[in-house]
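Only one protein chain is missing; all other protein chains are in place.
Then we have chain A:
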Amino acid sequence: FFSLFFLVSFCSIAVSHSFFICSQQKELTSKKRDEFEDILEERRLSSDLRYAMKCYTPVIYKGLSPCKPNAIKSAVLQSEQVQYVIKQLAKEMGESPDIIQEEAMEILDEMGHSMQLGAVRFFAFTLSKIFKQLFQRVCVNEEGMQRLQHAIQEHPVVLLPSHRSYVDFLMLSYLLYTYDLALPVIAAGIDFLGMKIVGELLRRAGAFFMRRSFGGNRLYWAVFSEYVKTMLRSGYAPIEFFLEGTRSRTAKTLTPKFGLLSIVMEPFLKREVFDTYLVPISISYERILEESLYAYELLGVPKPKESTSGLLKARRILSDNFGTIHIYVGQPVSLRTLASGRINRCPYNLVPRHLPQKPSEDIQEFVSDVAYKMELLQIENMVLSPWVLVAAILLQNLPAMDFELLIEKTLWLKGLTQTFGGFIEWPDNLCARKAVLSGLTLHANIARLVDGHVVLNDKGLEDGAVGEIVFKRALAILMCATYRNQLLNVFVRPSLVAVALQMTRSFRKEEVYSCFSFLRDVFSDEFIFFPGISLKDFEEGCFLLTKCDAIQTSQQEIYPTDKGSVIVSFLSAMFKPFVEGYQLIFRYLSKETKEAFTEKQLIPGVRNFVFQLLEKGNTQCYEALSSDMQKNALAALVQLGAVKKKKIVETLLWDPATKFLNSLAGCFCLPLPFGFQSFSQGFDKQREQSCLFLIEGLLCVLE
């Protein structure tokens, strides 16, 4: 994808398509939300060159004393923090400090950005060209930009965008340039440096590079964290990184990584700065640039390594249409406010602040809470396109669905999503038919309209072998799921209540809650839950279901209303792929593996296992093929104590506790709910009892 920049610098076509679905400015149904501006509109009207060469005097931090990127590097190298570690290492290894200092310098040179206005202008120009080609509109909430502008002046700012595509950070820098704000420095993976020229270009545009894993390397850790903190403390530039750590291949928010977050929180916790603002940013794509790459990757076809030549192949992307991007810049969150009354300040008062110190448990917990809170804010503000609704319905009605019914269902789901707090982009005067049609047009590679029916676009079905059919189908389903997935975190609380209602077959609140809480634990890596508030999540789920009249609750009981069974069924069907997928994975682990295994062995193992079942028609759960789901399930098992992690000579081994796994697999047998089919061949009373028993047992174990 990255060679796109080069391509575009050759082609100076200033295309100004007007792909507008509706020329309405106001398009968000939810009243309290900010309004969006299309930043490409201006680009289509005026010269990109002039735009790239505009007078750029960004708003900066009020306490900033300007300095060059190299001055930061030498400040880092001379800092007490880094010097301390250098001396420490020199003593331990019996080396001269100079040699280690040299090493530190090399690390800094590898990592450091060298932001230059020239490179920024180059990007401003080329990205204008590219974005106009690729996207119909890039919509931004201007109020968010104003809040950000204010925040940048007041305190050091950390930008925390969601990560769905490589476009994310390019787009964000582009946006800040457009609004005359200080450009962020961006934590990027070291793999980008593999791309010779692009890597250097990114470096000049403000990217700094971190190795993927450096847990054991104290020097690297010291240099890296000090580098980030120095930039933060001086207010040099907003710091940007992805809480999710990597692009989510499924468009579902990934569980947060804590390393970088704890680094940027430290200056405040040590009171080296008065406050730090964390700004959650939600970037949503009507159509994700990498959608098919992701699907391949999830199915085990390896991701192509970033290379400049690989980019020429990506050229055809330029002629494609990727719809609208929505960027919602959230309310800056004051770290000071979050920390007030929570953090015991003693550990930092009794040790010199430059000594490397493992954060106390309190602080680790705090960092984790902040990370989850930020991701939940990202989710809350994520704009959902009508196509997301269509995809969710389509996946429950494979292989084909009546077009009129689809429209009707889409409208219905729109209402439900809004009840649950989803942020849908749906212009006031846009009729459902148009919305669905335009979604189908944009996503013609996934589904199409044939004879009044919408069918999944798994071409080549007829002429391939069985395996190939399964693969093609899986590809289409996973791509489609990428869009449905955007709904899941909005739906997860009420839906898990619905699933629990069906699993327990009981109306007793306590039992339903036990089951809910169990599911929440099992899916803790799959969906984003704020740690430790199971009951609150349950209550929220119940509240939302009550709000849409799906259930009624009393002090002791929960029961679906007559009208509500449709909703309850729909919600559990929405999460069925996960319940079934996990069950398959658990089954594989308990039946097919006897000894410890590595992740590299597990993933192909499960994949083959599921693949065979699919070929035989013994399951319809294509999503179990997704390596993402497999990894999440494994992580959940580790947390539940069903699988143990061992480290033997740099390899991670997982050791299954078979008995426990068996019971887990059992737990996951869904009773046949009202309307939909389950792969399990039936459900008898006895099994239901044992299932309940197991859940309770598990809960005891967990407590």
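Here, a contact is a pair of C-beta atoms (placed from the backbone, for glycine too) under 8 Å apart; a residue touches a chain by one contact, two chains touch by 3 or more; residues count from 1.
We take it that contacts and distances are computed from a predicted model.
Chemist: Which choice in "Rho guanine nucleotide exchange factor 37", "Autophagy-related protein 13", "Alkylglycerone-phosphate synthase" or "Mini-chromosome maintenance complex-binding protein" gives the name that UniProt lists for the one chain left out?
Modeler: The UniProt record for the chain left out of view names it "Alkylglycerone-phosphate synthase".
Chemist: One chain isn't shown here. Among A:Lys68, A:His150, A:Arg271 or A:Lys547, which residue touches it?
Modeler: A:Arg271
Chemist: Looking at A:Arg44, A:Arg211, A:Lys257 or A:Arg353, which makes contact with the chain not pictured?
Modeler: Checking each option in A:Arg44, A:Arg211, A:Lys257 or A:Arg353, the one touching the absent chain turns out to be A:Arg353.
Chemist: So that we can see where the missing chain sits, which residues of chain A does it touch?
Modeler: The list for chain A reads 271-272, 274, 345-346, 348-349, 352-353.
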